[in-house]
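Okay, structure first, notes after.
And then subunit A:
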Amino acid sequence: MGNVTITIDGQKVTVPQDYYIIQAAKEIGIDIPALCYDPNLEVAGACRLCLVEVEGWRKLETSCSTKVREGMVIYTESERVVNMRKEILQLLLDNHPNDCLTCQKAGECLLQQYAYRYDVKFREHDGARRPNYVDTSSPYILKDDSKCILCGKCVRTCAQVHDRKVLAFAGRGFDTRIVADGDFTLEESSCVSCNRCVVVCPVGALVDRRLLGKTRVWDSQIKGVKCKACDYGCNFEVISKKGKNIAVRAKAPSQGRPLCLKGRLTTEFIYLDEPETPYKKVNGKFVEASWKEALELDGIFEKLVEEEKKGVGAE
Partner candidate 1 sequence: MTNSIEEILDADAIFVIGSNTTENHPVIGTFMKRAVKNGAKLIVADPRRIELAEYADVFLQIKPGTNIALLNGMMNVIINNDLHDKKFIEERTENFEEFKEVIMDYTPDRVAEICGVKEEDIIKAALIYAKAERAGIYYAMGITQHTTGTHSVMSISNLSMLCGNIGKESAGVNPLRGQNNVQGACDMGGLPADLPGYQKVFNPEVQEKFERLWDTKIPSKAGLTIPEIFHAAEKGDIKFIYIMGENPMVSDPDINHVRKALTNLDFLVVQDIFLTETAELADVVLPAASFAEKDGTFTNTERRVQRVRKAINPLGDSKPDWQIIMELMNRLGCNKKYLHPSEIMEEIRTAVPQYGGITYHRIEEEGIQWPCPDINHPGTKYLHKDRIARGKGLFMAIDHRESAEVPDSEYPFILTTGRVLYHYHTRTMTGRVEGLNKLSPRSYVEINEVTANKLGISNGEKVRLTSRRGSIITWAKVTDIVDENVLFMPFHFAEGAANYLTNTKLDSIAKIPELKVAAVKMEKVGS
Partner candidate 2 sequence: MAEITINGKKYKVEDNITVLEACRKIGIDIPTLCYDDRLEPHAACRLCLVEIVGRGKLETSCSLKVRDGMIIETHSERVIRARKDILNLLFSNHPNDCLTCDKSGDCKLQDYCFEYGIEMGSYVGEKKNYPIDDSNPFYTYDPNKCILCGKCVRVCSELQCTDAIGLENRGFNTKVVTPFDMGLATSKCVSCGNCVAACPVGALMPKKKEKYRYWEINKVRTTCSYCGVGCQMELLVKGNKVVGVEPYKGKANNGLLCVKGRFAYSFINHPDRLKTPLIKKNGKFEEASWDEAYRLIVNKVKEIKGQYGPEAFAGLTSARCTNEENYLFQKLFRAVIGTNNVDHCARL
């Protein structure tokens, strides 16, 4: 495949011709803000934050869905672009709860990051806001619709696993929501608590319930580990505070694997100082389970316990 050379913010870069502008920018260390873009997901062009100005083109283009062309001259932070981003962020904030004070996502939230970067603040207004609907039915995922910015990343990642496809858009316009299996709670739905959706959510709409209230991200140390439940080794993170491992969360599936609850619980069991009770879904209800049941490890459970005793530390 051929290469093309383009100019981004005055820097020349040569990239393969099927690259999107956002990818080319990344090559030279230019970080274009984007809420709905994820290189591992289908392109959506939904959040519009990645808009850039292309010399000679009348309207701004979403850099996540516009391919590079030879000789293109691009501005990623021109006044016009920045003003547009500010406007988009302002509209998102207008429809978002102002609770960074205690929000679990604070410190990792892309909306917070970009609001800070472009100096956009919450403002008082009397207009309508998203309904304050919080799905607390799952012990693994907390789904807070009021914080959702409808980027659709969760829907796209869920759809990547053939037999899941639990999450989907429902409703139109202002009433658009993300729902599970039509409109069920996570508990009632076919959700298998793999937390793929939590991993990709850019804001606090989908958070790992088992982390809730335990720590702020900035007060904890985070170490990546490979899951030991099967040979693939999906990526998890062990979160520790004051020298104690307090939580585990999903990070990214391994090639060709979907991430799973069993893996997550196995990782919790191995690494955590005081693992919390595991839950299993039985006939559409979450019920407390023994670790033996949760890990589906009748025979080798004892062996694992022994392993744990020998002290396997986070890598």
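The candidates came about this way: all candidates are chains of the complex that A comes from, given by their letters.
A few points about this structure:
By our rule, contacts are C-beta pairs under 8 Å (C-beta built on N, C-alpha and C of every residue); 3 or more make two chains touch, one makes a residue touch a chain; residues count from 1.
Note that the structure is a prediction, hence the values are computed from the model and not measured.
This complex places subunit A in touch with one candidate out of 1 or 2, and it is 2. Considering their complex, residues 93, 98-102, 106-107, 112-113, 115-117, 119-122, 213, 216-219 of subunit A touch candidate 2.
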